[in-house]
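Each chain you see keeps its place in the complex, though not every chain is here.
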Amino acid sequence: MRLDELNWMDVEKYLQGNDKLIIVLGACEQHGYLSLLTDVKIPLALADAASQQTGILVAPPVNYGISPYFLSYPGTLSLRLSTFIDLVEDLVRSAYRHGFRRFLFLNGHGGNDPARQRLYELSNQLPGIRQAWYSWWVSHSVELIAQKYELKPSHANWLEAFNFTQVAELPAGEKTPPPVRGLLNAEEARAAYGDGSFGGYYQVNKSIMDELFAACLADVLQVLGELA
Amino acid sequence: MRLDELNWMDVEKYLQGNDKLIIVLGACEQHGYLSLLTDVKIPLALADAASQQTGILVAPPVNYGISPYFLSYPGTLSLRLSTFIDLVEDLVRSAYRHGFRRFLFLNGHGGNDPARQRLYELSNQLPGIRQAWYSWWVSHSVELIAQKYELKPSHANWLEAFNFTQVAELPAGEKTPPPVRGLLNAEEARAAYGDGSFGGYYQVNKSIMDELFAACLADVLQVLGELA
Amino acid sequence: MRLDELNWMDVEKYLQGNDKLIIVLGACEQHGYLSLLTDVKIPLALADAASQQTGILVAPPVNYGISPYFLSYPGTLSLRLSTFIDLVEDLVRSAYRHGFRRFLFLNGHGGNDPARQRLYELSNQLPGIRQAWYSWWVSHSVELIAQKYELKPSHANWLEAFNFTQVAELPAGEKTPPPVRGLLNAEEARAAYGDGSFGGYYQVNKSIMDELFAACLADVLQVLGELA
């Protein structure tokens, strides 16, 4: 269940038997031919699926992340690093106050990683809190599937091309990953990446995507189970 | 169109002919028997409707607002004032960089008002920007309808009880508004407001709600038209 | 009594029998033909008068507020939103430490409203604190007097033209309120408002002003009485 389907009385009831909360951290940034909200849609889909099986609540997604390097691609709306980590802290503190103690952060965007350090800081301040962080695309599960099918997972390539992230027709074939050195600024990144994909196949068989999703969902369920 | 239905190429095309953007500011907070996301759902519905008629783009909603006074109601997830205003600034700066110049902030939550002052600060820094702010529930349109039907608009009463914000059965009848003095802290607010509604009828005829929505939508369209 | 007439021993004695403090929040900004400190002078006059009747202490006025939109009028000295709310927090925390528990914020400037949200945040952190906020010009008392004399209260018009805020001769007659849409930046505000008044009569009979002041003072005394 997402919080938007509930009122506060429902949450109060929930907290009598459970103290887990899933927080989806996303981004609004270029994903080549895919939706600008790809980094929200994927972890949110995982969260919804995990919630359906476990009944664990899902907070409204954080629709914006840290994406300074993509700011030359129209539609990328990026939070400053400092803003994002404050936002994540505020969510944790609010939920902790109500009695939530075990948090799973389902992260959809690599640029959001710095929030982990703020979460460590919080863990020293909020007694009894337990936090886990899952970035699906760097999981061992994804690595195995990529190896199995000899595919290279990368930003805005087949890896993120689920049917629910597609908003336009995808190119056939493969893109050569552009060579990149050092930290590119927004203009350099656009010059280097062109259509925004980091290279590789733009899409693969839906069956692979289903396998991928299922594997990540299994991960999520396991992490939720271990959050003890 | 919402950004999540588009990729960056779509936005680039859009910007060749339009520089307007609707930003929905909401909250995740108690609304009595209504959805915790009521303050997102209403302005987002207005944004979608206005977008359908005008083609103006809608950014992903800001799902969290400033709600310190409701933090004793489970499910309320509040940003600090300082976090929220930084977040709004970041969105404006990102979009401005792409070429967006005219912004309509469709605000769903009274506690978010301080962001207006940050927007004034930004207007002194970003040449050519034009910003409008619309808080639907304090509009003249709502005032007129409330007078017409002799209803008092208030937090979490009939005013916000659209069919799309209802997640539970609503009480029949009317609630006496509790007397409140000074700035209540979260615990005092819960003690004072009980179920969370500020009093008055919990619901009214759907036809009134439709009239209300239509009047606000007309306002939004007018403000968008005037954003020149 | 204002704090500047006292030493710390006096305050220590005071705190043995009282824990109320009046904090005046003002601004240094254009007020048309009136003093740049109009927004300090009016609430400070109310504070002094209320203090005389009740003995409640008055902290030194905060001479600066949030006025980004008037920064093209020379003499306007504006604090950033973030600075102002930190300042107000610091005052409350300092006074709370000494034993003050009940605070009345006598606000003279609409732009300062965001501080209310910070005060709500503080109310969740400082046990036993009680805070009230009074912005005299939006009070029901002022509304009634305005209706009675068929006057429209507005920035830098008759509403603020007390004898103690006048520093130059005031124009006779009435100014047509300029039409304003959206959030004006500082240059646009100056272009729109010209002499700085938002329109209406520049001055009215001193008897009306006295009535106005007396009504607001009565409000202040009532709020102070209710701060329990």
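Think of it as A, B and C in the order they're written, each chain with its own count starting at 1.
The rule is short, and it goes like this: a residue touches a chain if its C-beta (ideal position, glycine included) is under 8 Å from a C-beta of that chain, and two chains touch if they have at least 3 such contacts.
Note that this is a predicted model, so its numbers are computed, not measured.
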Number of copies constituting the complete assembly, 3 shown: 6
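What we mean here is this: only the chains that are shown with their structure count from here on.
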Rotational angle, Cα trace of subunit A fitted to subunit C, multiple of 5°: 120
Length of the line joining the C-alpha centres of subunit A and subunit C, rounded to whole Å: 47
Rounded Å distance, subunit A centre to subunit B centre (Cα mean): 26
Multi-chain contact sites of subunit B, meaning residues that touch two or more partners: 71, 80, 82
Touching residues (chain side subunit B, partner subunit C) in the complex: 66, 68-69, 71, 80-82, 85, 111, 113-114, 116-121, 123-124, 129-133, 181-186, 188, 223, 226-227
Complex contact set, residues of subunit A against subunit B: 3-12, 14-15, 28, 30-37, 40-41, 59-64, 71, 73-80, 82-83, 86-87, 90-91, 94-95, 97-99, 167-168, 195-196
